[in-house]
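Got a structure for you, written out below as structure tokens; questions coming shortly.
Only a single protein chain was left out; the remaining protein chains are all shown in position.
Then we have chain A:
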């Protein structure tokens, strides 16, 4: 900052509008940061015909004080973006970090954990136990093992897309939409459905069916296969194919096979599908393959479920 200040004649001639452009420009730049010259030029302008206007505007500006000040109390932090040159960086909200995070996870889990599907899972699990002990039906575990792998698949079908999520249009426009959100919701589906179904399987008598945990790998493989397929044909069709395919593969031979007791035939068929290292290894391989396909088709999930 130099010691230069506008001479009085310069201020006067600027005030009455008779100063040439070049001088006016340099004076204007000076006034932007020199309060003392700004005061003197302003005083000079008040001495011209503009004085009347300035006095009138002054009245109304000061009269606007109560309303404007009230508004300023409300919006003290928010600045007038049009008027202010440097944008302010706001300090992050001081809400405890845990609450929004939990809320975000629950939101991401989304439709999968709401509504009919969740009740269906619980009804299947509780119903199996009730059926086994209350009604004394021995074939509960085979039936449960047939149904269980389809449950997470259905959960996935119901968890992402315009038909399942009333907020889908909004959801789909967020940065975390697409595969990431699909996976989060799938994980939520698995986390909710695995424990009750497996527990119910442990509680009911075996009736010659494989162990209660035998459905876990097939369930995972079918879920991942549904997701991989969804990248091509969409969620509903993909889950219909995998879930329906599983039911056909298990039920059709059991129904067609000779023998008098359906439960026994079902248990036999399930053992073929689920029991032993080769079968479980096959399911594991299918799960891995599906996961790879899923990763390859990643971009397709950005548009998944758009009507």
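The rule is short, and it goes like this: a contact is a pair of C-beta atoms (placed from the backbone, for glycine too) under 8 Å apart; a residue touches a chain by one contact, two chains touch by 3 or more; residues count from 1.
Following the convention adopted for this analysis, contacts and distances are computed from a predicted model.
The chain not displayed here is annotated in its UniProt record as "ECF subfamily RNA polymerase sigma factor", chosen from "ECF subfamily RNA polymerase sigma factor", "Iron transporter FeoA", "N-acetylglucosamine transport system permease protein" or "DRTGG domain-containing protein".
Screening A:61, A:213, A:248 or A:285 for touch with the missing chain picks out A:61. In the full complex, chain A contacts the hidden chain through residues 3-7, 14-15, 17-25, 28-29, 31-46, 50, 53-54, 56-58, 60-62, 64-66, 68-69, 71-73, 75-80, 82-86, 88.
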